[in-house]
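Here the complex is missing one protein chain, while the rest keep their positions.
Order as written gives the chain letters A and B; numbering starts at 1 within each chain.
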Amino acid sequence: MRIGQLVTAVGVTGAMVMLSACSGSNAAEDGKTLTIVAWGGEDQKAHVRATAEAWAEENGITIKQDSPTDYAKLRAQVESGKVSWGAVEVEPNFAHTACDNGWAEKLDSSIDTSLLKDVEVTECAVPVLEYAFTIGYNTDTFAHDHPTTWAEFFDVEKFPGKRGFWKYATGAMFEAALLADGVKPEELYPLDIERAFEKLDTIKDQIVFYETGEQQQQLVSSGEAPLIQAWNGRIFSAAQAGQPVANEWNEHLVSYDQWIIPKGSAQAEVAQEWLAHYVKDLEGQAEYANATAYAPVSEGAMEFVDPEVAKELPTAPENAAKMSTVVDYAYWAEHYDEVSKRLSEWAAQ
Amino acid sequence: MTAAPAVDLRPAAPRGQHPGNLASQPSRSTRKRWFDGWGLLMLPLALFLLLVFVAPLALVLARSFTDPVTGLDNYRDFVSSSLYVDVLANTFRISGVVTLLTLVLGFPYAYLMTLATPFWRGVMLIVVLVPFWTSLLVRTFAWVLMLGDTGVVNQTLLGLGVVEEPIAMIRNSTGVIIGMVQVMLPYAVLPLFATMRSIDRRLLQAGEGLGARPMTAFWRIYAPLTLPGVAASCLLVFISSIGFYVTPALLGGPKDVMIGELIVQQLSGVLRWGFASALAVALLVVTAALLLLVARIVNVGKFMAGDR
Partner (left out) sequence: MRSRILVRAALAALATLTGIYLIAPVFFVVPTAFNDSPFLAFPPETWSLRWFGAYFADATWIASTLNSIKIGLLVTVLSSVLGTLAALAMVRGRYPVRAAVGGLVLAPILVPYVIVGLAVYAAFLRLGLTQTTLGFVLVHTALAVPFVVINVSSALYSYDRRLDLAAMNLGASPLTAFARVTLPIIAPSVAAGALFAFITSFDEVVTSIFLAGPDMTTLPVQMWSGVRVQIDPTVAAVSTLLLLITLSLFACAGLARALRNRRLNRG
């Protein structure tokens, strides 16, 4: 009896939910919607708030957000011809690949790129933000003296302890290894991957890999890996939260993300309009920088950044002077696949 | 030997009651029919899976022969590098160990649940269900904090002077296994408990009444009756383990990569869909072969593989 009642109850509930599910329908899409896609979380919310909301209200556009960016999803949308995304934040090597394969719209001249760095602009993409791969270190472990060059980062005699690297081909570990081995920054690309592996071999038993920002922060602040090739913003926010960590800016590598518009997007036009606004929205970019410690990409935006945050950005003049180079994502677009595989093989040995 | 009559008391032992016995023997005249009444009940699920699951999947897996060029290049790539074969082997090794450990921990736990008072049974059930409600993400990160060199466990051991150096419990297979067994345990305990609950414990008393020692009675009478539950939980745990990638990525070292992670990387990272599909096909073929082999040997998994 009780089982029977249970089955009936479950069935009735199910039928009711099914009915309610079918009655709901998606809001009709018109040309005045922009779907912004990024990596998600608080970061993305802050980003849209700072750079899109005011603009959208002014122009009568509805902003939708989707996350996280998923390249497989983007390709599937383009292939099926049903593209629901407008502007998508991607890594620059993917932006190159997407442009070459015809998965991204070419940007038109309404976007004024004069305030941007040439290296960060392509036919299909404009930059979103900048960040840096720095030497992150634990200030308790290295209270007096810490590594200030990649050569010292690789010197396990002088600075004993585990080293953390992002287990990701484009995570700049190869660049760091070659710089440590004496390659000049301007001669870095094309990377000598053999040589980089040889250098990495010298400290292999001291290397700890991380996969997420969370792990990175935990490794360095707990002292488990007192040295880490870090994302500057991650170290900065950990330091702000009172953890014993700091960025060493010397020889840092600059990286960035890019916006692309998927090919065939119904929102291509409105996305172009927004990007045209984005690259000139100095205050919006600065507001986002203040919230997340990612650097703005347009010249002049730094003026509007809170000085406390500004000194922790790669775009601050005193930090920029210490830069070794900008990561060359055109190189990575071509070699990511093969180097990824070699990295997995090397790590598994 | 004393156990034998006890089994006869209740021919529900796995061997004694093969489904075919009741269903097919009286139906000699219908032997040529494809379906009988019960068999028709398979149709809704089979049709559902063909439409929702197989059809879309076939389109993607077919890409392993066509993307980027038509041919067997993707499969050649797969066998030409020791990386992929090693990762596949590693995947099965870890899944096997995880299955064994969940059984070793889950069996006594489920057995104790059948002996416990209703209150304690409820408590034990809640404990099993708790992991379901803690997001895998947070749970995995919790292990990182607990088991790391500077984590709670190592700090305690160091503080007590049990060890001199922190024990490496994450970024190696140990970490992966600790994380995965915890995730999979509920999937082992519940089927075991459900099976054990339906076993008549008086069989044990009967066996002992006929002179069997308690241990003998347990292993000769009770344990065989739990076999369907054991098979179900092992099968669930093993095939679920094969697809894991978040736990190995966060708790394992570079040597503990599992095939799921490589497939994700190929599919979402570098967009080599043809190769990702080839990896999936290889995984399916090897797993199917392995399951069939195990079913042959152990003879308990055969209800899934078909036994006519």
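The working rule: a residue touches a chain if its C-beta (ideal position, glycine included) is under 8 Å from a C-beta of that chain, and two chains touch if they have at least 3 such contacts.
Being a predicted model, the structure only gives us computed values, none of them experimental.
Contact with the chain that does not appear here is found for just one residue of B:83, B:170 or B:190, B:190. Summary of contacts with the chain left out: across A:32, A:82 or A:204, the touching residue is A:82. Although one chain is not drawn, the whole complex shows that of A:66, A:192, A:283 or A:334 it is A:66 that touches it.
Which of B:39, B:71 or B:211 touches the hidden chain is settled by the complete complex: it is B:39. Although one chain is not drawn, its touching partners on chain B can still be listed: residues 10-12, 14, 17, 19, 22-24, 27, 30, 33-42, 44-46, 48-50, 52-57, 59-61, 105-106, 108-109, 111-112, 115, 118-119, 122, 124-139, 141-143, 145-146, 182, 185-187, 190-191, 193-195, 197-199, 214-215, 225, 228-229, 231-232, 235-236, 239-240, 242-243, 259-260, 263-264, 267-268, 273, 276-277, 280, 283-284, 287-288, 291, 303-308.
Seen from chain A, the chain kept out of the figure touches residues 3-4, 10-11, 13-14, 17-18, 20-22, 24, 26-27, 35, 39-44, 64-68, 70, 72-73, 76-77, 79-80, 82, 84, 212-214, 217, 234, 237-238, 241-242.
As a working rule, only the chains that are shown with their structure count from here on.
With centres taken as mean Cα positions, chain B sits 37 Å from chain A.
The residues of chain A lying in touch with chain B in their complex are 70-72, 75, 97, 167, 208-209, 211-212, 214-215, 218, 222-224, 336-337, 340-341, 344-345, 347-348. For chain B in complex with chain A, the touching residues are 81-83, 86-87, 141, 144-145, 148-150, 171, 249-250, 253-255, 257, 262, 265, 267-273.
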